[in-house]
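One protein chain omitted, others in place.
Presenting chain A:
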Amino acid sequence: MALKMVKGSIDRMFDKNLQDLVRGIRNHKEDEAKYISQCIDEIKQELKQDNIAVKANAVCKLTYLQMLGYDISWAAFNIIEVMSASKFTFKRIGYLAASQCFHEGTDVIMLTTNQIRKDLSSPNQYDTGVALTGLSCFVTPDLARDLANDIMTLMSHTKPYIRKKAVLIMYKVFLKYPESLRPAFPRLKEKLEDPDPGVQSAAVNVICELARRNPKNYLSLAPLFFKLMTSSTNNWVLIKIIKLFGALTPLEPRLGKKLIEPLTNLIHSTSAMSLLYECVNTVICGLFFQLCVQKLRILIEDSDQNLKYLGLLAMSKILKTHPKSVQSHKDLILQCLDDKDESIRLRALDLLYGMVSKKNLMEIVKKLMIHVDKAEGTTYRDELLTKIIDICSQSNYQYITNFEWYISILVELTRLEGTRHGHLIAAQMLDVAIRVKAIRKFAVSQMAMLLDNAHLIASNTQRNGICEVLYAAAWICGEFSEHLEEANQTLEAMLRPKVTTLPGHIQAVYVQNMVKLYASILQQKEQAGEKEAAQEITQLMIERLPQFVQSADLEVQERASCILQLIKYIQKLQAKEVPVAEEVIALFAGELNPVAPKAQKKVPVPEGLDLDAWINEPPSDSESEDEKPKTIFHEEEQRHSRHRQPEIDEEELARRREARKQEQANNPFYIKSSPSPQKRYQDTPGVEHIPVVQIDLSVPLKVPGMPMSDQYVKLEEERRHKQKLEKDKKKKKQKKEKRGKHHRHNSLHTESEEDIAPAHHVDIITEEMPENALPSDEDDKDPNDPYKALDIDLDKPLADSEKLPVQRHRNVETLKSPDSEVPLVEKKSKKPKKKEKKHKDKERDKGKKKEKEKKVVEEEEEEVKKVILQDLHYFSSCCYLLLSSFCCLGTTYDIQGNLQHDSQVTVSVIFENKSTSFLKSMELNVLDSLNTKMLRPEGSSVHDGIPVPFQLPPGISNEAQFVFTLQSIVMAQKLKGTLSFIVKDDEGSTHEKLDFKLHFSCASYLITTPCYSDAFAKLLESGDLHMSSIKVDGISISFQHLLAKICFHHHFSVVERVDSCASMYSRSIQGHHVCLLVKKGENSVSIDGKCNDSTLLSNLLDEMKETLSKC
């Protein structure tokens, strides 16, 4: 042994060290590769020796070679050996090598766990430091899980040097092992206030980085960060914080206002360009527009028309660059459509264009349709019409999920009288019918109806542009006649004498398409063997067509006479009992497909064709002048003579047909009705793919009479709901299969998802759910996005199951108590493992759900009812007398749940001085109960009152807010209190006192929360809710009015309403769900309620009963 050591040392003297290697490589520029392979051989020999110093030297050289691009993964085990050296020098080299070349795929990495743990707990801070640094490079999910607890402990190490590193590594651990985030977060949060600035800034770094990915979970830290931002002088930290606020402001618009001042200060004062840039960047990217839009809202809400107009104008400018910030104000914009002022309505319309999404399109269009009905004056109505079409057709119908609905909308629009935009509607009908194959049957039935009711549309033809839709209707019915159910009837409608009053170009289309229709009827009858019916229909054509032959319009006349001749010929054949339908239908064989606008341009020029060459030498100028009128005349001559031509015999017809087929086959532009017309296109180089919108409608529909688009809105909701349920089911299944693996949830159903999908191919099956949808259940997570896994509710208390695994020595542990450790679950029986996992999942689900709901609340916050002010009924009668003698003070109050805290409500009191005296030194005090306490400033006793922060001159009113904390919210509360104040007038001042009772109804703990019907249904299904019901008789008000009352006084929102039955939803500040089913009978109302808490429910229902009994 001693000899070996000595030998090692002797060898060492001849070894190259790193410097030698570097020098050697520099000296062997010509044969570098050879030299290095020689060195690698030497290194391999060195690694075989027992001397750790030799090994370390070898590993150090390898690390250098690794940088030069040589593979050193074969030495992984040697690296680990060097890592476990007791000497810092070697350890350091080992860890460096590991951090440069280990990755998740390195299999020996699992061998390092215990070594790393040993180093982490080393008394030497540099050992610990080097282990942490290395870990930051090669941490794997397994290492993260096994070492999370050790690293978390290091966050509280005595040395800031270690704390700082541990905090930063924690971020890596979170990414690899998301379950560690919740247990470690409280300590991480503590580090924000660490005495050492380095540790503090590390904590800021990590939390900012976490929050940037999932900002909503970190909203509650905003005040803390705000404090840090205003107190810190460290630019590195400031930049991080500012970035964080940039991510938070969209979620909490109120932040924007607060930030402006400190940011402005920084912009003015800082000399660091990076900080300046960060401030400016944050301000322009989010904050600024957020703030502007908020302020613009005030302008728009103003009653002054000018301000309203300018507000909308500015809003539309922002919409172009920052659509997201405007979109949240949809409600306001829709309101503006009701404005008396046309110019304002037009502005609002402009804005709506940019605000639609798949989810709200139907709703917005529905609103617009109502306006179309109400609109006076054709200009505005036409504007509405074009906007509806613009909105629906934008980006290739990107937002339309149900084309039946859209066709119905178009048909409804034809009822508009006097519009100039008939051609717009017609173009849309054609476009949709051609491009959305699945819709054709429906479109044809609707169009047939239009044709049938043509007299309504074409009543005052001359001024009326709407008759253009008949053009589309006739074409669609003809082209897709196979879908027609009552083809005879449609044909007759097209042959009506009234048709001849239509404009020429429409008549021409009529004539052309009635033949198509005729052909398909003929075929139908022949196939059915109804010869007589077939002859009848021919007879009908022959009788009616002459009215078109007489048309003054050349096109109509020409077509009609051609067709008349054709049909006469058919009649002859029919008389001879020759089957003709096949050949007639062959006239219209083939399908017309939409062609991409650029398709023509992309057709390659055939070889040998010179497009610039003259086909005929150009005639001299003088000649052409004479020629021109002649040719026109000549052509006309021909045309007249044509319909006097003798009938073509059958042979000739067949020959021509054959020739035509031949020609078609050779014609690249002619698309045959082959099963895949697009295939041809792919074969032809340079011809663009033709977009054909294909859609699969899961709800087949037949709507009698004129369509009602509204029905679709409802159906659509149901459809979405159904889809979602199916999806959920599938997910559940998947979940069952995948249990044990990491559960991941998909990206949120936000708008971004919608934005991505280009709508060339509208496929409803794959279409996603509405935005803001409450999460149904566990969604699949994108395995490529580790940040999503960190989307975890951090405010929820820790469950026992979430504690970080504490590791002791594995081997011993396995023998002694195999059931106390999480990482050892493999050893345990299957059952408890599953159970635990399930439990965990459930917990997480709940957390997520809560989180999402919270988001919904925040998003819809703007919609939450404005502060409701009720007359204060807390003056007892004697008080009132006393007051009235002064006639000085009126007070009203309102209680609102606090969104940020689940145990706080804010009472807003409006004080109004009705006297002629000056009121001052007002102070409000209440007698706290065990459950409900007024929040007093720190340091004051429970008996102290809270001063009202203002004085009241005569005639002035002002509002003050008082915060109360509550423990339980299931019962209504009453608090006694006094208001003391000083009345000051010319004669002097008197001290006055008012007693009152503050009534906290259960409804005041509810927060109006919108809820979608599917989420609502899910909630009811869940079965964790208690049920109770009430019935109130003698109700005379309308149902609408009644619902409004419940919404207003009890903070509910309507989920769904069907006739005289409605479902409603609300949520308490502590997260209780309250669901109501309200049914109206003759004179009575019954309300069934469901809620997590039965006491809360019964109290709520009692309150409701009281409200309703006053109706």
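Everything that follows uses one rule, which is that contacts are C-beta pairs under 8 Å (C-beta built on N, C-alpha and C of every residue); 3 or more make two chains touch, one makes a residue touch a chain; residues count from 1.
We adopt the following convention: contacts and distances are computed from a predicted model.
K.L.:
For the chain not present in this complex, what protein name does its UniProt entry give, out of "Large ribosomal subunit protein mL40", "AP complex subunit sigma", "Ribosome biogenesis protein WDR12 homolog" or "Magnesium transporter protein 1"?
P.N.:
Matching the unshown chain against "Large ribosomal subunit protein mL40", "AP complex subunit sigma", "Ribosome biogenesis protein WDR12 homolog" or "Magnesium transporter protein 1" yields "AP complex subunit sigma".
K.L.:
Which residue among A:31, A:50 or A:104 touches the omitted chain?
P.N.:
Missing-chain contact among the listed residues: A:104.
K.L.:
Just to verify: which one of A:243, A:257 or A:437 makes contact with the chain not shown?
P.N.:
Result: among the candidates, A:243 touches the missing chain.
K.L.:
With the full complex in mind, choose from A:35, A:161, A:588 or A:918 the residue touching the hidden chain.
P.N.:
Missing-chain contact among the listed residues: A:161.
K.L.:
So one chain is hidden, and I want to know which residue out of A:117, A:145 or A:172 touches that hidden chain in the complete assembly.
P.N.:
Missing-chain contact among the listed residues: A:172.
K.L.:
Residues of chain A in contact with the chain that isn't shown?
P.N.:
For chain A, the residues touching the absent chain are 5-6, 8-10, 12, 18-19, 22, 53, 60, 63-64, 67-69, 71, 73, 87-90, 92-93, 96, 99-100, 103-104, 124, 126, 129-130, 132-133, 136-138, 161, 164-165, 168-169, 171-172, 175, 197-198, 201-202, 205-206, 209, 212, 234, 236-237, 239, 243, 272-274, 277-278, 281, 784-787.
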